[in-house]
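Rest of the complex left out; these chains stay put.
The first chain written gets the first letter, and so on, giving A and B; residue counts start at 1 in each chain.
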Amino acid sequence: MIFASDNWAGVHQAISERLAQEAGGFSVAYGDSQLDKAIEQRFNQLFEKEVAVFFVATGTAANALALASVNRPGGVVFCHREAHMIEDECGAPEFFTHGARLVPVDGLLGRIDPVALESEINRFPADFIHAGQPMAISITQSTEIGTVYQPDQILEISAIAKRQGLPLHMDGARFANALVALDLSPAQMTWKLGVDIISFGATKNGCWCAEALVFTNPDMAGDLPYIRKRAAQLFSKTRFIASQFDAYLNDDLWLELAAHANLMAQRLADGIQQSSQAHLAWKPETNEVFCVIKQSLSSDLREQGAVFHEWNLPHTCLAEISEDEVLIRLVTSFASETRQIDRFIELLK
Amino acid sequence: MIFASDNWAGVHQAISERLAQEAGGFSVAYGDSQLDKAIEQRFNQLFEKEVAVFFVATGTAANALALASVNRPGGVVFCHREAHMIEDECGAPEFFTHGARLVPVDGLLGRIDPVALESEINRFPADFIHAGQPMAISITQSTEIGTVYQPDQILEISAIAKRQGLPLHMDGARFANALVALDLSPAQMTWKLGVDIISFGATKNGCWCAEALVFTNPDMAGDLPYIRKRAAQLFSKTRFIASQFDAYLNDDLWLELAAHANLMAQRLADGIQQSSQAHLAWKPETNEVFCVIKQSLSSDLREQGAVFHEWNLPHTCLAEISEDEVLIRLVTSFASETRQIDRFIELLK
């Protein structure tokens, strides 16, 4: 009953086998192999347009290099108050941008509120150099708390981005989970809604280590080869990432894996809704379920072998928690098994 | 006949299998799994003392974070004029140190000359703030051109480091090749000679992506967990690195692989010495062979399927090259095959 995080899972068998298959032989290093080029082409198909794509080591790297690519002196980035980049990356975005500032924006259920966003941006008037200058907006899809932006919500934010002349980044550490939840294509969830740069995560959804930074407008990525190399993110044996992506994208495996994770979360949520001992903090939309239980039950569950994190109540959610209760986060993944879900639900009865 | 670089090889079968074996199940993320801890312990045994060890994505990351860990404002690092960190890392050391300067030091055959080293360091007198302040010395073992520092040569440099109060770093992208060539233990080649920090590379010697940053004095590494995380170098599924190291270090596989690579280089060198069409630029000591051939022969070899790089004549070597000749670099690896070597030698006849 491992619900700590989707990155506690290992790697899907098809991906593991594809990687093993690549073990022999020789290949050009540093991203110039045929396989690398073929996978880059695959991203063009995936996004239904020519994109620039860069493999990097971690989701944090993808986010940080995305911001580095649009960096400005005294730059200010707007993201949700609970965004991974502001809460969990140890200052990597600031480091890779040489000191850009991340400004937290409020918004219910993990989504940036457009009014709050514009209000924050307006605190940095053009040419008032003392405050710095806006340089990017970043949204997380799916969000840190398992919700998704609906297409029109993304559109509303990208309209602000356009009006303010700012690029729009999407932290897609759980891109596939959102895609499946919304039943959209990558193009429909990104550039067709005005998203410029995507951190396209695959690690959490069945790979060992496969993250791609995608620019929907390749012209924006002119300096990225240098930015990535200088950031120590250019692998020599890039085949080991390319081959993971190969299996990941093949036959829509990635969507299948995300669909499974989401389904498992739904099964969890259904069980919780029927339990008198727990209630959902909010409706889960992808593969993360947040629910409120008694502190004592939390301890019991752990003794029974369940692994999960207690969570701080987000600033911007409507759930209420009494003194003897805790909010817990349950994350499912491609590797979650029905019987583990059911066993957990059993414990809630 | 692939001699372009040892990072053109894939991954050794035992390592590939060990990785595949780790695919299932769940495990704590971000370096806290049992396997991670066990492999860290293994490094203690390997170095015969308690060390601090950090897995990172690339050799460039290992070098850059090593320097970041001993960073000083206005800092100056002394390395060989042809060191990887100064020639091939796109400014990563400067970036991760927020602008430290790498000062190239001369020295024959890829090895820092101790007299030149001390002379360069003395250009930065204590308290003369205008020039900056020395912060580290870095040597490469084996060197960029396939030679090795003998133990007494390392000792001579570490004596200077001690006298000047500077930490000594070893870029060990090809650590195993040097170890085997010198028939020393890791302890004998490092801290017993005064080396403080090691970039312990395994990627070039049979792994997909496995680099470790080793501090022989763990007290020096207090901030490294933050430095690594902020550098976007902390993998979530660190098992995929730990398991590679597991197989790599098991039953001395790593030494066996390096010994094979070195042997293949020796076989190449022997063939070259017997050829009238080529001559060794200098005696190879590990897995890199540099030889001088006619430009026309270089083209012929390529047409016959040989893959290798032409190389700039190092500033500090004694070889001579005429107008119609080129210096070529031939790198062998764990995956090099005798018959490919022999076929190449055949072409030289």
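What we mean here is this: contacts are C-beta pairs under 8 Å (C-beta built on N, C-alpha and C of every residue); 3 or more make two chains touch, one makes a residue touch a chain.
Model, not experiment: these values are computed from the prediction.
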{"item": "Full complex stoichiometry in copies [only 2 chains shown in place]", "value": "4"}
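Following the convention adopted for this analysis, only the chains that are shown with their structure count from here on.
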{"item": "Chain A on chain B, rotation in degrees - Cα superposition, rounded to nearest 5", "value": "180"}
{"item": "Chain A - residues contacting chain B, complex", "value": "2, 4-5, 7-13, 16-17, 19-20, 22-30, 56-61, 64, 89-92, 95-96, 203-204, 208-209, 226, 229-237, 239-240, 307, 335"}
